[in-house]
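Left out: one protein chain. Kept in place: all the others.
Chain naming follows the written order as A, B, C and D, and within any one chain the residues start at number 1.
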Amino acid sequence: MSRHPSARLSRHAGHAPGELVHIGETKTAEPRILLIEFSPEHYQETTFASLAASRTHQPGDGTLWLNVYGLQDVAMMAEIGRRFQLHPLVMEDVLNTHQRPKIEDYGDYIFIVTHVFDYHPASRTLSEEQISMVLGRNVVLTFQERPAGRFQPLRERLKNGIGQGRRLGAGYLAYSLLDVIVDQYFVTLDQLGDTVEELDTRLLAGQADGGTLARIHTLKMALLSLRRALWPLREAVMTLQHGDSALLDDETRVYLRDVYDHLVHLLETVDMQRDLIAGMVDLYISTQSNQMNRQMRFLTVIATLFMPLTLISSIYGMNFEYMPELHWKWGYFIVLGVMAAIAAGMGYLFKRWRWW
Amino acid sequence: MSRHPSARLSRHAGHAPGELVHIGETKTAEPRILLIEFSPEHYQETTFASLAASRTHQPGDGTLWLNVYGLQDVAMMAEIGRRFQLHPLVMEDVLNTHQRPKIEDYGDYIFIVTHVFDYHPASRTLSEEQISMVLGRNVVLTFQERPAGRFQPLRERLKNGIGQGRRLGAGYLAYSLLDVIVDQYFVTLDQLGDTVEELDTRLLAGQADGGTLARIHTLKMALLSLRRALWPLREAVMTLQHGDSALLDDETRVYLRDVYDHLVHLLETVDMQRDLIAGMVDLYISTQSNQMNRQMRFLTVIATLFMPLTLISSIYGMNFEYMPELHWKWGYFIVLGVMAAIAAGMGYLFKRWRWW
Amino acid sequence: MSRHPSARLSRHAGHAPGELVHIGETKTAEPRILLIEFSPEHYQETTFASLAASRTHQPGDGTLWLNVYGLQDVAMMAEIGRRFQLHPLVMEDVLNTHQRPKIEDYGDYIFIVTHVFDYHPASRTLSEEQISMVLGRNVVLTFQERPAGRFQPLRERLKNGIGQGRRLGAGYLAYSLLDVIVDQYFVTLDQLGDTVEELDTRLLAGQADGGTLARIHTLKMALLSLRRALWPLREAVMTLQHGDSALLDDETRVYLRDVYDHLVHLLETVDMQRDLIAGMVDLYISTQSNQMNRQMRFLTVIATLFMPLTLISSIYGMNFEYMPELHWKWGYFIVLGVMAAIAAGMGYLFKRWRWW
Amino acid sequence: MSRHPSARLSRHAGHAPGELVHIGETKTAEPRILLIEFSPEHYQETTFASLAASRTHQPGDGTLWLNVYGLQDVAMMAEIGRRFQLHPLVMEDVLNTHQRPKIEDYGDYIFIVTHVFDYHPASRTLSEEQISMVLGRNVVLTFQERPAGRFQPLRERLKNGIGQGRRLGAGYLAYSLLDVIVDQYFVTLDQLGDTVEELDTRLLAGQADGGTLARIHTLKMALLSLRRALWPLREAVMTLQHGDSALLDDETRVYLRDVYDHLVHLLETVDMQRDLIAGMVDLYISTQSNQMNRQMRFLTVIATLFMPLTLISSIYGMNFEYMPELHWKWGYFIVLGVMAAIAAGMGYLFKRWRWW
Partner (left out) sequence: MSRHPSARLSRHAGHAPGELVHIGETKTAEPRILLIEFSPEHYQETTFASLAASRTHQPGDGTLWLNVYGLQDVAMMAEIGRRFQLHPLVMEDVLNTHQRPKIEDYGDYIFIVTHVFDYHPASRTLSEEQISMVLGRNVVLTFQERPAGRFQPLRERLKNGIGQGRRLGAGYLAYSLLDVIVDQYFVTLDQLGDTVEELDTRLLAGQADGGTLARIHTLKMALLSLRRALWPLREAVMTLQHGDSALLDDETRVYLRDVYDHLVHLLETVDMQRDLIAGMVDLYISTQSNQMNRQMRFLTVIATLFMPLTLISSIYGMNFEYMPELHWKWGYFIVLGVMAAIAAGMGYLFKRWRWW
């Protein structure tokens, strides 16, 4: 995650609408395509090293799931767009990885853009990846910036025919992908929560140093990034769930409501974390300032204590000819005694006023 | 209540949708099932130690109320789900005790998730428990994490045929359960209110110590937890009340409006408490800082008072050969007198400026 | 008004829904019932000391207005509820004086709960009273905690046939009661406004003492109480005005719009007052802190002024054998002159920098 | 503009609804009525000193525009109300000049209440005036507190037949009046903007004195007054524009949309000004506090500089019998040199640390 959110937003400016330009980092060396075909009865995986290789493949009757890893090959992406008859804007959005999360119904297919975050506790940074999906009749396309193995358990379940995945087809597959993506947020949020807790412990133990506030600032920005990605996704899922697209049957819609609930829960947790951090910071600043003030008062009290003592000794340092006390035998000791008494008296007073 | 809200949110990530996993602490040793059957004419309670024992039980014609205490026996929960033909997601939510409060209409039954809070004044902590309900035709299921006796008065009223409970059946029973749950919030809020009042008294009496702000922070988080649990419940009850489910008759809907009113009242009270706390803290910080400033000024005034006196005595400590005053007979006493006059004058001035 | 809003909210918890319990202080010694019957042609008042006395009373054809003062006689209230066929929840709400303001349409009658505030400038406290109303066909019931004479002018106008009160019947009577209640808010707000103005004058005149901020806090809580009572009432009146209840004719609805306008005006005035107070406090704190800082700088400037003077006199107090200046004839006076010059120079500098 | 917004809100309390009472200052000596009659072909002005004089006047066929200046003659107002068959609440609102801006559709006529503000740069005060309008079929009534000449250009245009005013009749006239009123806000806001700019310049030039924050507070309250008057007017104009009143034809509605745009623009400008002021104040306080802190540090640095010097001279002022340095020939000058070196060294250090 770049700290500065507008990073190169303008790279697309000057291009015509629908013109395909890959905007974003290239995160994998070689684009790769993985095709999965399944029906309630069978399951088959095919990997294509290049698009040329795939041209001769003849798909069967079941549901098609096309995984694309790596977005930098614009020509390949254009061909995919043409083959599945996607709107030029769809492919433009797939390639521009600074897209907002959204779900758009194009009638024949539904286009879904989501973001996934990975937290790296060592460097305390978030990395963000855009995952786009197209849900058509009997077909699901997924576009990822690199192979991250996120959907591997899903493929395992499909392969082994566990659950209702094979029976319910493309709509349920799209839901399952969303579910995996949303579950990843729980993981990320848990890790962020651990960092929050660690910082909290440190603050309360008074071990905060100069970098602590800066780290809290980074944490706040990370939570804000999650919020920005979750909020539009929540809206989009709600629209999808209440929509009337023929691509989703009622059975799948019930599951979408579950995804929606998870998103609401995530948003609330993010907000709770943000409140927690805000409270932590306030408490820390207030404690810090209080402590500093007490220290200054302590120092000032000490200074005040010495004032009368210094005055007295200064008085008896005067060179007047006639100062009777100077000639008293015990004058010196009496003065020392008086000083001690004054110091003790003031000390007692300040103690009673709780100023030390 | 864990202080860190995301605590182990991610435990479900990686499981398939609808796969049953118990998420949350195990709060009772042995799951227990209590079956209540009632009609306007009769009332009968049966306790089953295990699910096996219940399989032979033949229910009668009336309304069925199945109480489940303890959620850790996943196999038992799965069987209950199957027997009452509940959607897999319902049982998943029952077992995951970090669910948001919600009310979902599945057509044949309504699924209700609520949270209940108990305040422990001694440790100043809130404990949270999830209570799920399923309202079907002539049947109510309740799932609690442990037997807490919350619904005992309700069972007594049913047993003794007091009120309209027996006559109005399952819908009214579900309302009564909600009513008990909402009433518990009033109790919790009263106890929190007592803590707020105690803190307020302490702050105004100037007895706040280092832990006070931390305690206020905890209190704020507790109120926030209540708010988070009440807000979605309010929405859900409103949706239920205005919905068209055949499981609730008009007579019961009027009572639901009453529950809704209570929830609004609770939310307002929570917000009022939060305003009160915010005001208390502001007042405290402002008073504190004001007092600290006055003390610093007082000390600085004292220091300033000694400045000219020390200068004078220092001047007459100089060793110049020709300093006529030194040879005056009353020089010493005159200087002492001048010092006293200066001190008195400054003291008077500071008094008039209200600087002490 | 209790300072702690949740005061004994939980007293109702544990009771069955619809069970009548009087919650709140008992504010009058003896419950009293005043029955008014009027038609365009006649007007008649009857006072009943007890409910028993009223049982024999045979009402005429016109509009009935039943005033109940004092709510503690639960049996009497229950009988009234039964006689006018009110829902158990209505009577429960009448008796629970911590109800939110609301207007509920029960079909045959409309139930209205409002709160009235009296400000006592001497003790600077608000007292709150709940006034409930039931508007039925040709009948209006009002329930007050004590006889306060609020509706006396209304009764006078009815008695003397002034205005359209007699002609327009129960709906217009309910409106008139609401109008009186809303007008009372204007009075209360004016009195609070006077207190605000008095505090403002005091703050600007620099006469704020320790209690001022606490008093402002109380004032803020009072305005918040008004806001809490006005906001739901506004919503309720709007719903009533736009509703389709047959109990209100179009002529009365126009008047309700006027009440609605007044409520909006009141809410805006409350918000304006709150802004005013917030601004006052900010201004005060800023002025206060600025003044304190200036005083500290003034004191520090004085201390700084004495530093070089004390150093010089200290230098000439050293006991070196060879210090030529000590033996100059005018050495002492030259040194005094140099000191004066330094003091004057620094004083001029600080003056130019506007540090005194 | 009174600084205290609730000023005598309660004066109407105790009066019956619809009872006419003039609430507000009397701003003109003698109420005056100006009647304008116009049709596409002709235009005629008649001034009546009293209502009696107007009774004999026989209006023609065209559009009637009745201007009333001065509201204190309650009897006259009542007669106007009766003659044009206005609802009692309309006349009550006309007379109560603390009304919120609003537009009410009474079927046969539309009642419009607006406020106009004049800014007096000399005294830096806003004066507020209520202008009420009634738009009926072929008739427009305007009620102003005093003759201010606001509508004079409009009358000129009507008289000289410029624009479409004569052709489009009463609806367009009402729009034109609203347009003039809204344009006056632009003038007021420009003048306030000049004051904001002047204050800004002063703050940045460091010429802020004690009164500046108080003046900013007044400015904020003035902007808030404008906002309070504009906000409901915006809502009202939108309702009117989208309404279906037969009194406004489609041609006029297009113009109303323009008024609506102006109101939105005004509101945004007010909010921008408020943000600007808030930013100014924050910047000023931050600069102020920073400067004060630097000054205190500067003074403390000076004090610290003198500490070691005073100690050294104090040491050589001790009266020990055996202090070898005292007998060195150049002891005195060496000590002076050491002092100078210490001062220079510390001065250099503080300089490097940028503490002066």
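One rule holds for everything that comes next: a contact is a pair of C-beta atoms (placed from the backbone, for glycine too) under 8 Å apart; a residue touches a chain by one contact, two chains touch by 3 or more.
Being a predicted model, the structure only gives us computed values, none of them experimental.
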Tell me which of D:E128, D:D179 or D:E235 is the one touching the absent chain. D:D179
From the list A:I112, A:L203 or A:M323, pick the residue that touches the absent chain. A:M323
Option touching the unshown chain, where A:Y43, A:F306 or A:Y322 are the choices: A:F306
May I ask you to list the residues on subunit D that touch the chain which is not drawn? 153, 157, 162-163, 175-176, 179, 183-184, 186-187, 189-190, 192-193, 196-197, 204, 254-255, 257-258, 261, 264-265, 268-269, 272-273, 275-276, 279, 283, 286-287, 290, 293, 296-297, 300-301, 303-304, 307-308, 310-311, 314-315, 317-323, 355
Give me the subunit A residues in contact with the hidden chain, please. 4-10, 12-14, 16-19, 87, 89, 98-100, 102, 104, 106, 210, 213-214, 217, 220-221, 224, 228, 232, 285, 288-289, 292, 295-296, 299-300, 302-303, 306, 309-310, 313-314, 316-319, 323, 325-332, 335-336
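As a convention for this text, only the chains that are shown with their structure count from here on.
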Same residues or different residues where subunit C meets subunit D? The copies count as same if more than half of the interface numbers are shared. different
Euclidean distance of C-alpha centroids - subunit C vs subunit D, Å: 27
Subunit A and subunit C: spacing of chain centres that average the CA atoms, whole Å: 43
Going by the contact rule already set, what residues in subunit C reach two or more other chains? 296, 300, 303, 310, 314, 317-319, 323
Just say which it is for the chain contacts: an open line, a closed ring, a star, complete, or other. line
